[in-house]
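Every protein chain except one is present and positioned as in the full complex.
Per-chain numbering from 1; labels A and B assigned in written order.
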Amino acid sequence: MFNIPLFPTEASTTASRVDLLFFALMGIIVFFTALIFVGVIFFSIRYRQGSRASRKGATSENLKLELVWTIIPLCITMGIFAWASKLYFDMHVPPRDAMDIYVVGKQWMWYIQHPEGNREIDELHVPLGKPVRLILTSQDVIHDFFIPAFRVKQDVIPGRYTTEWFEATKVGEYHLFCAQYCGTGHAQMVGKVIVMQPWEYEQWLSGKSSTGATMSSSGEQLFTQFGCVTCHKSDNTGRGPSLIGLFGQKVKLQTGQTVVADMDYIRESILDPTAKVVATYQPVMPTFKNQIDQAQLMQLIEYVKSLGKQQTASKGK
Amino acid sequence: MEASESTDHVNYLNNGYGVKSWLLTTDHKRIAILYLISITIFFMIGGFFALVIRLTLLSPEGTLVSADTYNKMFTMHGITMIFFFLIPSIPAVFGNFLVPMMIGARDLAFPKINLLSWYVYIVGGMFTLTAMVMGGVDTGWTFYTPFSSGYSHTNVVPTVIGVFILGFSSILTGLNFIVTIHKMRAPGLTWFRLPLFIWAHYATSVIQILGTPVIAITLALVGFERIAGVGIFDPNIGGDPILFQHLFWFYSHPAVYIMVLPAMGVVSEVVTCFSRRKLFGYRQMAFASMAIAVFGFLVWGHHMFVSGQSVYAGMAFSALSFLVAIPSAVKVFNWTATLYKGTIRFQTPVLYAFGFIGLFTIGGLTGIVLATLPVDVHVHDTYFVIAHFHYIMVGGAVMGYMAALHFWWPKMTGKLYSEGWSKLAALILFVGFNLTFFPQFILGYLGMPRRYHIYPPEFQVLNVLSTAGASILGLGYIIPFFYLMWSLRKGKTAGDNPWNAKGLEWLTSSPPPTFNFEKTPIVNEEAYAYTDGVFEEDVAGG
Partner (left out) sequence: MANEHSSHYVAHQFDDLEQQKEAGTLGMWTFLATEILFFGGMFMAYFVYRFSYPDAFAAASHYMDILLGGINTGVLLVSSLTMALAVHAAQEGKRKQIILFLIITMVFGVTFLVIKGFEYHHKYVEHLVPGWNFEYKGPNAGKAEIYFILYFVMTGFHALHLIIGIGVLSVIAMMTARGNFTKEYYSPVEVSGLYWHFIDIVWIFLYPLLYLIHVHK
C-alpha cells in the first residue's frame, strides 16, 4: 500500500542511457553544491568576526584562480555537451526496422491506430524488444506524448507530424501523460502503455481492438470514396500524377523546385493541393480540408506508403 | 548623536504628506516606495494563488477546486509573480531607490518618465486584475498558441493587453537606468569603480530594452488572433504555432536574467559589506553580468527541445545554454572567495545572501541538467523544471530581494528592524523553501507533469511534503511583513550607516534628503574599499 517510488522504472533501451547521463550530472551537481556549501560555511565560521584566524595575505584578485574556475566548468560542460548530443541524436533517429504506430492527440484523449488496423484510446500496446516509431499529430492544440518509464517525450503539434521512438525492454504497464498543457482536461489526458511479449502482442492484434481492415486498406477505401482514384490513376493517365512508387521519392514541382514526398508533403497535398503542384500537372485538385479528419489522413498516408513499396511489382503491370 | 537628529531633518519622506505629494512625485525614492507597495500587493495575490495550488495538490484526486479553476490558478500565479512581482521587484524598487544614489546623482535622468513607468505598471496591473476578477485566464503564463489564440474560453485578451502595457513600464525603467548610468555618474566614478549593483542593473536594463518589445508585439499578435479569429500562428491557414514559442522565449528566457541579475548585484553589495572585504575578481564579476545579458539572448531554444525543432538547432541551443552557465558559476566562486580571510558578521542581510548563493547554486546546476538534451527530453514540462526555476526565482531572485530589503531598509526608512525576528524569518524561509521545492525534483524525475491537478496516487507523499514546506515558506514571508511594519513605528533610529558600509548611498542621511546629497560626492577609490581582512572600528566611530 505504502508505495513511494523515488526513481522511475527503466523500461526502454533509451532509459538506461539517459539515466547514466543523469547520474553523471548528479555527481557533478553534488560535488559543486558541496564545494560551495562547505566553502561558504567553513569560511564564514573560520573568519567570523572576532575569530583569531590569520587574515594575512588576503587578496581580491588572482588571475590564475579565476581562469581555473572559468576553464574547468567550461571543459566539464563541453564534455557533457558532446556526450548528450550523441545520445540526443540517437534518440531522434529510429532504427530502420522500427514499426510505425499512428497517434492523434485531441482535447483530451489519445487516438491510436496500428497499421494492422487495431485502434485504441488512451492505451498503447507495444511488443517487447521491437523498436516502435510513433507518428504524432494533433487535431486541435499542442499536446505532448510522454512515457516516463521510457524517458521519451515529444510535442504533438497541429498541422505537422512529429515522431518519437523507443524500444521497450520490460513487460508491464506504464504511465502515459500529456505533458504539454492543453486546457481543462489536460490532467485527464493520461493513459497506459502496455508492453507485451511479441507473441502476446500478435494475439492482441487479432483481438477485439481489431477492425478487420488494415490501415492501408482503410486508406484505399477512402481513396475511392473521396474520388481520388479518378484522377490519380495508377497508369499515369489521370489528371493527377500516379501515386505508385511515390513515397519517399523526389518530386519535381511546377516552380522548378524538388521536394521529397514524405508524410508532411502528402498531408499538405491533400489539405492544400495547390501549394506544391507537380511539374506538368495543373492545379485542379480541390482541397479536402474540411472533409477528412486526422485519423483518416493517416490511413491515406499509410495507403500511399504501401503504394510506394509496390514500386517494383507495379512497374510490370 | 547625529542619529537622533536625523528624524528631524528634511528628507524625502517628510517632504510633503498629501496624497498628491506621493502620486505626482518625481522623486525616484518616492516612486520606489510606490513600487514597493504595489509589488507587495501583487506578491500577496500571487501567493494566494500558490496557496490554492498547493492545497489542491494535497490529494491526488484534486478535489479542492475544479480543473478549470486549478488551471486559472497556476496561470494567474505565474502571470502575477513573473510580470507583476519578479520582473519589477529589485529594479523598480531598489534600482529606483539606489541607482541615482550609488552613482552620486540627484535623481534619474528622466524623473517624469520614471513616474510614468509606475502609472503604466498600475494600468497594466488593472487590466490584468480585471481579467482575473472577470473570471480569470487559463492559458498558462506562457500563452502557447493555438490554445491561447483559439481554444481557451477565458479572458485572454484583457490579460495580454495588461501584460503588453506592463512591458512598457519595464522598458521605461530600463531606459532611465541606461541613460542615468551613462551620463550622470559623480566625478571620479569611472565604469570600473561602479558597485556591481549598478553593473547588474545596467545589464538588466539592456535586456529590458531589447527583450520586452518582442514579447509585447508577440502578445499583441495573439490578442489580434483572438479578436479577428484568424492570425499568423493559426495552423489552419499555414501558420506556425512554434513561431510563437520562438518569439515568446526570445524575451521570456532573458526575462529570467531580469529577475536574477539584480539579485546578484545585491549579493555582491551585501557579501562585501558583511565580510569587510573587497569583492574578489571585481572585473570578472562585471564582465560576467554583461556576458549573462548577452548570452541570455541566444539560448531561448532550450525551452523547445521537445517541440520538434531540428536536432541541430537543439544542439546549438544546448551548447549556448552550457556557455551561459559559466559566468553564473564564476560569480558563485567569486562570492565564496570573497569570504576567505574576511571578517564576517552574521546579520540578517548576509544570511539572505548566503541563502541566495546556496539556492542559486542548486538552481543553476539543475539548469545544467535541463541544458543536457536527452535528460531534458525526460524532465521537460515536469516538476523538475518547476523545482529548478523556483530555485532560481524564489531561492535566487526573492532571496536577493529579501537581502536587499533588509540591507537598505534602514536607509529607506531610517529605522532598524528586530535582528532576532529577522534572523528567525530568514531561517524559516530557507527551511520552508527547500522542503517545498526539493521534493519536486524527485517528482519531476519520476515523471509527474506540470500543470496537473490530479495525479497518480504514488506521487502523493512527495506532494504532501511540498505543501507542508509551502506553509512554512508562507509563514516565513508573513513574519517580515510584521516586524518591518513594526519597525516603522517603534524601530530604533538607524543612523546614516548602520552597517558601516561603503558606497555613496551610505554617505547621505537616512532617510535621504529629496535630492540625495547636500553636495555632489567626489569619488576617488574603487568600489568596496573595505580594508581587507582588518577588523574595523564599530559604527559609533564612523
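What we mean here is this: contacts are C-beta pairs under 8 Å (C-beta built on N, C-alpha and C of every residue); 3 or more make two chains touch, one makes a residue touch a chain.
For clarity, every value in this text was computed on a predicted model and none was experimentally measured.
K.L.:
Among B:10, B:24, B:227 or B:427, choose the residue that contacts the chain missing from this document, as touch is defined above.
P.N.:
That would be B:227, which touches the missing chain.
K.L.:
For the full complex, which residue in B:239, B:327 or B:358 touches the chain that was left out?
P.N.:
B:239
K.L.:
In the full complex, which of A:230, A:249 or A:274 touches the chain missing from this view?
P.N.:
The single option touching the absent chain is A:274.
K.L.:
Identify the residues of subunit A touching the omitted chain, counting contacts across the whole complex.
P.N.:
255, 272, 274-275, 283
K.L.:
Using the document's contact rule, name the residues of subunit B that touch the chain not shown here.
P.N.:
100, 105-111, 171, 175-176, 178-180, 182-184, 209-214, 216-218, 220-221, 224, 227-232, 236-240, 243, 246-247, 250, 515, 520
Throughout what follows, only the chains that are shown with their structure count from here on.
K.L.:
So in the complex, which bits of subunit A are touching subunit B?
P.N.:
Touching subunit B from subunit A are residues 3-8, 14, 17-18, 21-22, 25, 28-29, 32-33, 36-37, 39-40, 43-44, 47-50, 53-62, 65-66, 69-70, 73-74, 77-78, 80-81, 84-85, 87-89, 91-92, 107, 140-142, 144, 146, 148-149, 151-155, 157-160, 162, 175, 177-188, 272.
K.L.:
Which stretch or stretches of subunit B touch subunit A in the complex?
P.N.:
Residues 62, 67-68, 71, 138, 140, 144, 146-147, 150-152, 235-236, 238-242, 275, 277-282, 284, 306-308, 311, 314-315, 318-319, 322-323, 325-326, 329-330, 332-334, 336-346, 354, 357-358, 361-362, 365-366, 368-369, 371-375, 377-378, 380-382, 442, 445-447, 449-458, 461-462, 532-535 of subunit B touch subunit A in their complex.
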